[in-house]
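A single protein chain has been removed from this complex, and every other one stays in its place.
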Amino acid sequence: MFDRKSAIVGAMSPHGCNGADGHRRVRIGEAIGWDLVQIAAFAATSLELESTLRSIFRLDLPTNTGEVLNAGDLRLLKTGSEQYWIVIPDGDDLLRDLVVSVRPDVGAVTSLSHSRTRIVVEGSAARDLLAKGIALDLHTDVFVPGRFAQTGLHHTPVVIYRSGPSRYELFAMRTFALSVWEWLIDASLPFGYEIVAVGRDPLA
Amino acid sequence: MCPICGERDYTEFRYGGDATKPRPSRETADPKVWHDYVFLFDNPKGLHREYWQHVLGCRQWLVLERNTATNEPGESRLARMDVVTCEGEPK
Partner (left out) sequence: MTRGPSRVSTGGRVDRSRPVEFSLDGRSMRGFHGDTLASASLANGVTLIGRSFKYHRPRGFLSAGSEEPNGLFTLGEGGRREPNIPGTTTYIAEGLSARCQNGWPSVGLDFMSVNSCVAPLLAAGFYYKTFMGPTRGAWMFYEPFIRRAAGLGRGSYERDPDRYETRYAFTDVLVIGAGPAGLTAALTAGRAGARVILVEQDLLLGGSLLLEEATGPAEAWRQHIEMEIKSLPNVEIMRRTTAQGLYDDGTVVLVERREHLRPDPTKGEARQIVTTLRTRAIVFATGAIERPLVFANNDRPGVMLASAVRSYLNRFAVACGQRMVIVTNNDSAYSTGFDLARVGATVIIADLRREIDQSLTARTEALRIELVLGSAIVDVLGRKSVKSVIIAEAPRLSNASEHTRPAKGRKVDCDLVCMAGGWSPVVHLTSHGGIKPRYREDIAAFVPGGYARGQFGAGALGGSFGLGAAIREGIEAGRSAAASCGRNMPPNQLSVLAPNIEDAVAQERYRIEPIWHLPHRRRAKAFVDFQNDVTVKDLTIAHQEGYTSVEHLKRYTTLGMGTDQGKTSNINAFAIMASLRDVEIPATATTTFRPPFTPIAIGALAGRTLGRHFRPTRRSPLHDWHLNHGGEMIEAGLWMRAWWYRWAGSDVGSAYIEEMRLVRNSVGISDISTLGKIDVQGPDAAELLNRIYVNGFAKLLVSKARYGVMLTDDGAVLDDGTTTRLSEFRYFMTTTTAQTGEVMSWLEFLLQTAWMDLQVHVTSVTDEWAGMVISGPKARAALELALPGHDVSNATLPYMGCLEIDLDGVPLRLIRLSFSGELAYEVYTPADFGVRLWEHFLTRAAPLGIRPYGLEALASLRVEKGHVAGLELDHRNTLDDLGLGKMASKEKPFVGCELRKRPSLQSSDRWSLVGIECLESEKRLRGGSILFAAAESIEGHGRGYITSVTWSNELEKFVALGLYQGGLIHEGEQIVCAYPLKGEQVKARIVAPMFLDPTGERLRV
């Protein structure tokens, strides 16, 4: 009945701006149409939760924080020693399944689909752009494509997932998302940028 | 240094106080014990243990060793693995 309205929809008109050298070396867009579920074990239930999740996904879970498991449309991020984030296309029944399968005395299932805004940044200057605000070594040998980190950008918490050598996804707090977006656009000015229309995979 | 996330910028952390003092048990009704816990602190020169929270990261509370004279950080561990508890109190 109601359509979902993104936090940065107002800033989303596709346009661009050439950088000092006449090029547009970053592309920025918002990915929509996904859900995010957090699953966390309690102090004494981490093993039990792991085995529950293994039986649901029929896959080995990542062992270290920062590692990601990709299985079809599903992406599972290990966000803590006994905590996971699951990103799935919206409308998927997985959330309902999880609520049913994860017993409330074994784990806490929390929907965070609306809490985060997913901003995709890509291009030859993407790393230089993010290095202006993210105090992480983004060198490809260190922050390997396929990994993610929980860190800060513009004083707000963000999860940064490196989905390719020069492609990053930022999960920014929804209420700060427009501020983070404006910061990114301003920081992109010298590189030149292209704002890409909203979509499930806006830069595809 | 966060035991979960690795080496991180100091701006991602918030300070959370002295980690050498055990928190009195909830049932402690002696106001003197609470008074000492809340208000009395040593100010050691040298190695110290402090609480820090990785707020712009995994949000875990850590116990960090830090040399207060040189600011040199030492070992950092998850607080829940490393907390000082009251003697005799079941953890």
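Labels A and B are assigned to the chains in the order they are written; within every chain, residues are numbered from 1.
By our rule, a contact is a pair of C-beta atoms (placed from the backbone, for glycine too) under 8 Å apart; a residue touches a chain by one contact, two chains touch by 3 or more.
As the structure is a prediction and not an experimental result, all values here were calculated from the model.
Colleague: With respect to the chain omitted from the figure, which of A:Met12, A:Ile56 or A:Ala131 is a touching residue?
Modeller: Of the candidates A:Met12, A:Ile56 or A:Ala131, A:Ala131 is in touch with the missing chain.
Colleague: Just one of A:Met12, A:Ala108 or A:Val198 touches the chain that is missing; which is it?
Modeller: In the complete complex, the chain left out is touched by residue A:Ala108.
Colleague: Considering the entire assembly, which residues of subunit B contact the chain that has been omitted?
Modeller: 9, 14, 16, 19, 23, 26-31, 34-35, 37-39, 51, 53, 55, 59-61, 70-73, 78-80, 83, 91
Colleague: Can you list, in ascending order, the subunit A residues touching the missing chain?
Modeller: Looking at subunit A, the ones touching the missing chain are residues 1-7, 10, 19-20, 38, 40-45, 104-105, 107-116, 128, 131-137, 139, 142, 154-156, 173-176, 178-180, 182-183, 186-191.
Here, only the chains that are shown with their structure count from here on.
Colleague: Would you kindly tell me how far, in whole Å, the mean C-alpha position of subunit B lies from that of subunit A?
Modeller: 31
Colleague: Inside the complex, what are the residues of subunit A that reach subunit B?
Modeller: The contact residues of subunit A facing subunit B are 43, 65-66, 79-81, 135-136, 149-152, 156-157.
Colleague: Please give the residue numbers of subunit B that touch subunit A in the complex, ascending.
Modeller: 4-6, 8-9, 11-12, 55-60, 78, 80
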